[in-house]
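Encoded as structure tokens, here's the structure I'll be asking about.
Part of the complex only, each chain left as placed.
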Amino acid sequence: MEPTLTLITLDLAGCFVFALSGGLVAVRKELDIFGVVVLACVTGLGGGFLRDMAIGATPVAALSDWRYLVVPMCAGLLTFFFHPALGRLGPLINVFDALGLGLFVIAGALKALDYGLSPLAAAIMGLATGVGGGVIRDVLAGLVPVILRRSVFYAIPGFAGASVVAFGLYFELPPDAVMAAAFVICVGWRLLAMWRHWEAPLPRGSASV
Amino acid sequence: MEPTLTLITLDLAGCFVFALSGGLVAVRKELDIFGVVVLACVTGLGGGFLRDMAIGATPVAALSDWRYLVVPMCAGLLTFFFHPALGRLGPLINVFDALGLGLFVIAGALKALDYGLSPLAAAIMGLATGVGGGVIRDVLAGLVPVILRRSVFYAIPGFAGASVVAFGLYFELPPDAVMAAAFVICVGWRLLAMWRHWEAPLPRGSASV
């Protein structure tokens, strides 16, 4: 499957936005300029690295296209120099973050199906692509990953979107409609969850164990 | 080597028990329902993922058999809804955890030998299979991995069991006897260590460095 220019542009946009989020965490942790760039790159590329290593698509995709290396580096430098301005863009960043999640889970599920995985496995790989970078970012910064703490924002819409793609294509529904539906569900859910302050159920009772 | 139904059942049981341990850590960290399920899955599957990515057995095994995906998901949901009851089963869980360790190190060492690794490398991969999930669980939860802190419970019996399998099969001893011996050594050691409160030697003198 030759990815179209549109798809690549969207994928790079997702990578850029995720890298910004990594750079902002690094600024908050008072890392220096190279620490900011490295954390930005790891966040932007981590999900795809994990997916490609797990399904055996090596060398991993980001290493064979220089744009995937340059885009998160630029995002890191931008964050380093202009983080106060980015802070004022908070709501806009959140929208981009939601778009990035949608793009990454769809791209991840598609690639996993391409490598012959079952729909359920492809849905899980889609989720891993969408949230892997953020998990690595938080672990490196010494935080419990936000994806585990606020699953309504990440795990639920990510898995929903990835499942729509994986099962929709498996049952040979029209690809364009399936991908559009997955994108709307994932991004819409993410934005609604943030806007309406949705929360997932917490365990009842004390953690007696 | 076609794994028998017995072997698969035992392997799934190990995955289930490890996933329970991941779910319990998630409950203690007050994660929500999806956080619990994700941490359960990562704990149950992480060791095998690491092993398969390192030896090049991709797509990793857990992604090509839906049972390996459904079992830890169910374990996570069970933990979420019934964690107080699971807490009362504490001693029983510990026994299952020991059985899981035994099964995973044996399965890990066997698979590594199958991929042409040397006995020492296969023993190390067996240990990685047995403890990898727990390491990822603890890192995600912001803890220093228990396998590093209480090595008599995990690293020592795991490496012992994996070494018996790896070197026993390398020197062409009877496979069934080798695996039985490895299982008894690993699980027995783990249970004895817990029951008798064994401890491994600590560094002497202050950490002057």
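Every chain is named by a letter (A and B) in the order it is written, and numbering of its residues begins at 1.
As a convention for this text, a residue touches a chain if its C-beta (ideal position, glycine included) is under 8 Å from a C-beta of that chain, and two chains touch if they have at least 3 such contacts.
Bear in mind the structure is a predicted one, so any value in this text is a computation, not a measurement.
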Given 2 displayed copies, the complete homo-oligomer in this file holds a copy count of 3
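The criterion applied here is as follows: only the chains that are shown with their structure count from here on.
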At what distance in angstrom does the C-alpha mean of chain B lie from that of chain A? 29
Looking at the complex, which residues from chain A come into contact with chain B? 53-56, 58, 112, 115-118, 120-121, 124-125, 135, 139, 142-145, 147-152, 155-156, 159, 199-203, 205-209
Would you pull the chain B residues touching chain A in the complex into a rising list? 24, 26-36, 38-39, 41, 49, 53, 56, 58-60, 63-64, 66, 69-70, 80, 83-84, 86-88, 90, 139-142
